[in-house]
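Have a look at the structure that comes next, please.
Only a single protein chain was left out; the remaining protein chains are all shown in position.
In order of appearance the chains are A and B, and numbering begins at 1 in each one.
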Amino acid sequence: MNAAGLLLAAAILVPLIMAAACMSPGIRRHAPLLLAFAPIPALIAALFSPEGSFVLFPAPFRMTLLLDRPGAILLGGAALLWSAAGAFAAAYMGRKPATIRFAIWWLLTLAGSLGVFVVGDVVSFYLVYTLASLAAYGLIVHEQTASAHRAGVVYVVLALFSEAFLLLAFVMLAASHPDANPLIRDVVATLPASLLRNGIAALLILGFGLKMGLVPLHIWLPLAHPAAPMPASSVLSGVVVKAGVIGLIRFLPFEAGLPIWGSVLIAVGVVTAYYGVAIGVTQTRAKTILAYSTVSQMGLLAVLLGVGLDNADPAGTMFVAYYAVHHTLVKGALFLAVGILAATGGARLRPALLLTAILALSLGGMPLTSGALAKLATKPLLGYGILGDVMSLAGAGSTLLMLHFIVTVARDARQNPDMSAPPGQVLPWLVVAAASLIIPWSLYPAIAGESVQGLFQVEALWKLLWPMAVGWLAMLIVSRLPGLRGAVPEGDIVVLAKAGGAALDRLLLGVQQADAALRRWPVAGLGLLIIAALLAGTLMLGA
Amino acid sequence: MSPLATEPAHVATPGGVLLVLAVMLPVVAVLLMLALGPRWTRRIALATLAIGLLVTIAILAELLRTGEALTYVVGGWQPPLGIALRADGTSVAMLAMTALVIAATGCFGYAQQQLDPATSHGRAPTSFWILLMAVWSALNAIFVGEDLFNLYVALELLTFAAVPLVCLDGRAETMAAALRYLMFALLGSLLYLLGTALIYGSFGTLDISLLSQASAEGPVFPVALALMIAGLLAKAALFPLHLWLPPAHAGAPASASAVLSALVIKAPFFLILRLVLDVAPPQSAAFAGQFLAVLGAASILFCSVMALRQARLKLMIAYSTVAQIGYLFIVFPLASGSETLPPWGTIAWTGGALQLISHALAKAAMFLAAGAIAEAYGHDRISDLGGFGRALPISAAAFGLAGLSLMGIPPSGGFVAKCLLLTAAVIGGHPWLAATILAGGLLAGSYVFRVVDRALATPAIPLAPRKPIPRRLELAALVLAVAAVLLGLVPLQPFAFLQIGRPDSLTAVAP
Partner (left out) sequence: MSVAALGPATLFGLCGAALAGIGLFVVITHSGLLRRIVGFNILGAGIFLVFGAVARRGAGAGFGGDPVPQALVITGIVVAFSATALAVALLQRLFDLTGRETLEAAQEHSPRSEA
């Protein structure tokens, strides 16, 4: 195992070791301070490990780690956000006993969510994916309010469904392979020729789509992300949803393509992108608006993935990773901004609001921001046909939603007394905000294959400006619509579950009555004889 | 003269005497306990636990060293007149599982009795140790038995030891549960006995190895097998024959529940496995296996839902046992094997064995954790346990880890088992079984989550234990839960150890 490999291994193991170390009371007391340092090995690995680094854990651990370009980009952005949010959390959460528990769940989620970017084999992918999914529950319910609890329950149920879909998909993928635990890229290469390919692709999209929050599987996301404490919301919405993105990048056959499923992803993505905006503008809480914005942005990523799959274009995954890292940093910074703004007032409010506004509009593709770069870089992939325009209009939707967000946070912060957020919170926020600008700029030439000068041409600016203008106009209209705010409850269609709940209750009651009947002595005794007779019948059938 | 005499079916191996030791050691302990009285009971029990563990390790080492099954022919008399004991890889895995669970349960029982020194030499603690030893002996006898009638006697001993364990506390409610258990188990045993009589009438032998070579004509053999399997199903409490299990396992003291749920119901399953795969003709076995799988799938779905609806923790765990037993029965069609591949060479066989062992460890851990919780709070109503994780972190962790194994979440033995079964279902083209496995995992996740959610809750008024719970009471559960998780390191392929000593073993072919 070389140094690069060790770094990769450390990226997963260091947070896990820190979580285990919290069993010792001496370390446990300082657990919140660990949070900022836990993702450092991952950050170093993303920056310095050469592409294609590879580690194989010896048996019986059966874990393979490898780093490729999309993985490295996502890992770097994710590690940076985790680290900054960890520092923010240490300052934000205070020294309560509950904070220690929060820290342990944080470290476990961190290990899993960074792990998905570097794991190379199927079983280990499932392991780290599950770790990230289930440990995030601890972050969501941390505040123990009724709404957090409800969000946690919805989240866990859907996360378990996601696990089940994926397990079946992985087993179907690996079933035809001679190795019981093959590398992901090996099995994906055999996927297009597999007889089960449609079933596998459907299960993968269901499982990972649940994690990404694609409509209609998004219901947990607007409930869960706002329920968590501020720094946790930041990483949940910024990084943990990307587990679904990297899952689709890793498991869908972009080399060979699957046109049907590419089209499905595009369709679902477009619906999600618009749906997130449409519901988001009716929301009144800043964090919920951001969560719906995440839903909408995941729709955009799904479209990019779908186009890549449709065109059998493996380079598409690079654009997806690039767009995803932009969203990771900006959305992370925006959630932290909500926390900062809640604790800022007086003269300092204005600059904080200004920076928040820049970050927010970046999601809509404001020129010079990372959002603009991401949109321009992915433009060639989308092409200049109708899909390109549809996506530009979705960018207008993002602008609208973000303007709604800015108005909401500004209104919330208006009454704040003259105070300022502690430096332990402001500094991490500034770091993420700065990184959200610097990283996409530095990666742009490598990704888009053209220098940054091209960005300043009139044509490029026009491409960005018209959707923004449409977004502003839409905001003018929307803000004058009465009764729009609060029109749709958080989690929108989750209320439909209530209707199904009654039928489910009847079913469960039926099961209970059947159980009581079957457990009566004469029934069970007769059942025994019937089973004996049926068994005799089946045994004679074969003889 | 019978041709059997010239060519003995069983040849005693040097390590074979260890099997006699494994069966007889607990019996000797029981006799000593009865002879020496309550003052000595616990000391004898602890010594027996230690020696029994050593014997099991010796058996394991002997099996690994020779790579062959251990055999002992009692008194040198060959079947059909004599009785043989035989332990192949699968049997030894069962022996090891039994020893581990019994030892951990013994440690829990010891720690629990120390909480209340006044009654630690009373009637119930003394009975507990005697019955625990008797259960151990009977289980070992079942796992190494080769003679169907001998197995009947061992099964009866197991039932007679297990039933009083249910009603150790002497309440009317548990008395009724114990009686219900005894009655239904007796019905099962008598069906089994009737089957044995019919088989002896047809073949003149009850030795499993000899029967597997016999060829059957006519309806007697299928009827006999069906009676035996149905009788065993009653004892294994497979849906819809689970009437006795929830009240019995939920009503028993925690340490007894752990043994009952983890081990006692596995013994009849182990016999069904041997009857279907070793004794029944392969074509008949395939059809019967399909039928058993249907019952198993119904068990998984129905009883998981019931577990989800239970208000009391121990009842929930008990229903979960019936559900998890179902997974063992869906192994039959998955492990049906083929011309070139015997059943024990399939991944489903390994998956089934792993499911059996990891369920035993996880379920014992859950019941012991529930015991610590009940000890601390005096009740086990799930809704009133909000925040118990703060007061009993080790028990909560043990419950959570054991839950991972039940849900089939990596890394755990339950995950590897489920993954192997699912792979077998996909390869073999059994979509309904695959869906059942996944749905069972989802339901298990839900009912485990209900408890974990209570453990993590932080109610306004912290839930204070009725009395302090010493760490060592909680540790037994954690050790078992960690063992269940460590089973997840078993490789994802047919496990060679389980094939040692099986006929046409693949290990004989492999280099």
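The rule is simple: a residue touches a chain if its C-beta (ideal position, glycine included) is under 8 Å from a C-beta of that chain, and two chains touch if they have at least 3 such contacts.
Here the structure is a predicted model, which is why all the values come from computation and not from measurement.
The hidden chain makes contact, of the residues B:I44, B:A69 or B:C167, with B:C167. Among B:M183, B:L341 or B:A374, the one in contact with the hidden chain is B:M183. Set against the missing chain, the residues B:L193, B:I347 or B:A477 yield one that touches it, B:L193. As for the chain not pictured, it touches chain B at residues 2, 80-81, 149, 152-153, 156, 159-160, 163-164, 167, 170-173, 175-180, 182-183, 186-187, 189-190, 193-194, 196-198, 200-205, 246-247, 250, 306, 309-312, 315, 383. On the side of chain A, touch with the chain left out of the figure occurs at residues 509, 512, 516, 519-522, 525-526, 529.
Here, only the chains that are shown with their structure count from here on.
Rounded to whole angstrom units, the spacing between the C-alpha centres of chain A and chain B is 42. Residue ranges of chain B in contact with chain A, taken from their complex: 180, 183-184, 187-188, 191, 216, 219, 221-223, 225-227, 229-231, 233-234, 239-243, 246, 280-288, 290-291, 295, 302, 305-306, 308-309, 347, 407-411, 418-419, 422-423, 426-427, 434, 438-439, 441-442, 445-446, 449, 453, 456-458, 489-493. Those residues of chain A that touch chain B in the complex are listed here as 59-62, 98, 101, 123, 126-127, 130, 134, 138, 141, 144, 149, 152-153, 156-157, 160-161, 163-164, 167-168, 171-172, 174-175, 180-181, 196, 508, 511-512, 514-515, 518-521, 524-525, 527-529, 531-543.
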